[in-house]
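Every protein chain of the complex appears in place save one, which is left out.
Chains: A, B and C, in written order; residue numbering restarts at 1 for each.
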Amino acid sequence: MKVSIVVFPGSNCDRDIAVSLKKFSNKDPFMVWHKETSLPDSDLIVLPGGFSYGDYLRCGSMAANSPIMKEVKKSSEKGSAILGICNGFQILTESGLLPGTLIRNQGLSFLCKNTPLKVQNNNSIFTKNYKKNDIINIPIAHNEGNYFASETVIEEIEDKNLIAFRYCDHNGDIDLKTNPNGSRNNIAGIINENGNVLGMMPHPERATDKSAGLTDGENFFTSIVESLT
Amino acid sequence: MKSLVKIMPKKGVLDPQGKAIENSLNQLGFSEIKEVTQGKIIEIEIDCDNEKDARVILENASNKLLANLVIEDYEITFPKED
Amino acid sequence: MKSLVKIMPKKGVLDPQGKAIENSLNQLGFSEIKEVTQGKIIEIEIDCDNEKDARVILENASNKLLANLVIEDYEITFPKED
Partner (left out) sequence: MTKITKELVEEHGINKEEYKFILESLNREPTITELGIFSAMWSEHCSYKSSKTWLRKLPTKNNKVIQGPGENAGVIDLGDGDAAVFKMESHNHPSFIEPYQGAATGVGGIMRDVFTMGARPVALLNSIRFGDVSHSKTKHLLNGVVSGIGGYGNCMGVPTVGGEVEFNSCYNDNILVNAMCVGVAKIDKIFYSKATGIGNSVVYVGSKTGRDGIHGATMASAEFDDDSDEKRPTVQVGDPFAEKLLLEACLELMKKDVIIAIQDMGAAGLTSSAVEMASKGNVGIDLNLDFVPCRETKMSAYEIMLSESQERMLMIIEPNKEQEAKAVFDKWGLDFATIGILTDTNHLVINHHNELKAEIKLDILESGAPSYDRPYKITKENEFDQSLAKETNDLALKTLENLLNSPNLCSRKWVWEQYDHMVMNDTVLRPGGDAAIVRVHGTNKGLAISADSTPRYCSADPIEGGRQVIAESWRNITSVGAMPIAITDCMNFGNPEKEDIMGQFAGVVTGMIEACEILDYPVVSGNVSLYNETNGKGINPTPAIGGVGLIDDLDHFSTPFIKRENDNIFLVGETNGYLGQSIYAKEILNITSGLPPRVDLKSEKEIGNVVRDLININKIDTVHDVSDGGFLVALAEMSISGNIGVKINLDKENLNDKFLFGEDQGRYIISVSDGLASEVTKILDDKGIFFQKIGKTGGKKLIINDHEEAAIETLKKIHENWFNNYLEE
């Protein structure tokens, strides 16, 4: 599996995701600077978490206009897998690769904590090693993770089963109380219709390491590696 | 030339900041304050000598970067210099 | 009555957001765009029938909460309803 990780100025989870991907694929990913105008041939392109361009103006807005994003879009059309985590998810919505947008958390403060997620769609290259309705514990760390889209868009992604993960509690209950940031329908991550683009606010790369306390992200990475190798 | 791009949340879009300000103001006793919406204003010095051309450039910039049309509307004005 | 409080960084205070937007626009090819400053705009529906009283209330609210006078200036206007 060949992986490219795009590094924007202000990205700060690029190393973390590289470490996790290497752990499961045994190969060093390419680190691609945002100013590049071509991408190495890759099965997976990752837009990592962080604060690209300081999160100024709107999270992900300036990164979405970086030169490399033209190439990412092209690759996406060709069917490469694209993964956006946290800031990467924001960049995907800003560049139109995924619908909707991420606005300020309802509580107006940055939130970093473990959150239980319910696996909704386990039919994708990113999630196939989970069981449907698995409850997994994955950390979030964001200030703008409140997923918003128009009613029609929400209906569409619900109908087409494009929701990968929803926030829930330890019992799997999905409601306002178990929603950390105000996201519509407790949405934590979505996939596109083609099934090759996933955006999610929680950080699976922070849940692949026993000594750091969490391992529920392992299936996420084994899914990707198995699907793309 | 000085120009302003005012960017406001679209009607119906959740505006957590505006809501929070509204609540705080009401709690502080500003009972006359009814509805609060928070937006952004971007002041731009543009090198262009007529409003028509400037407007085209700024519309372009707003569509491309400054505003997110999924949730925001924008408005361009040219304040008179004082 | 509809009112607007425009809040801008004080002159001389660093405005990293404005600077970043400026660079980004220039890189996108908007070479005419010279200086960018980002501020906030707060639209307030106020229950008051004259501008004079409304202004007093809004000044009070700005000093107390809306603006951070250490680094920001504010300006109150009453746009004509359309």
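Rule of thumb we're sticking to: a residue touches a chain if its C-beta (ideal position, glycine included) is under 8 Å from a C-beta of that chain, and two chains touch if they have at least 3 such contacts.
On a predicted model such as this, the values are computed, not experimentally measured, just so you know.
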Chains in view that touch the one left out, judged over the entire complex: A, C
Candidate in contact with the missing chain, chosen from A:58, A:118, A:166 or A:206: A:206
From A:55, A:71 or A:94, residue that would touch the chain that is not displayed: A:55
Interface with the undisplayed chain - residues on subunit A: 9-10, 12-13, 15-16, 19-20, 49-51, 53-56, 109-113, 139, 141, 143, 203, 205-206, 209, 211-213
Residues from subunit C at the interface with the omitted partner, ascending: 9, 12-16, 19-20, 23, 68, 70-71
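Rule of thumb we're sticking to: only the chains that are shown with their structure count from here on.
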Length of the line joining the C-alpha centres of subunit B and subunit C, rounded to whole Å: 9
Intercentroid distance (Cα basis), subunit C paired with subunit A, Å: 34
Subunit B: positions in contact with at least two other chains: 40, 64-66
Touching two or more other chains - residue numbers and ranges from subunit A: 57, 62, 65
Footprint of subunit C on subunit B - complex, ascending: 6, 8, 18, 21, 24-25, 28, 30-48, 54, 57, 60-61, 64-66
Contacting residues of subunit A [partner subunit C, same complex]: 53-54, 56-57, 62, 65
Residues of subunit A touching subunit B in the complex: 57-58, 61-62, 65, 93-94, 100-101, 103-106, 108, 146, 148-150, 182
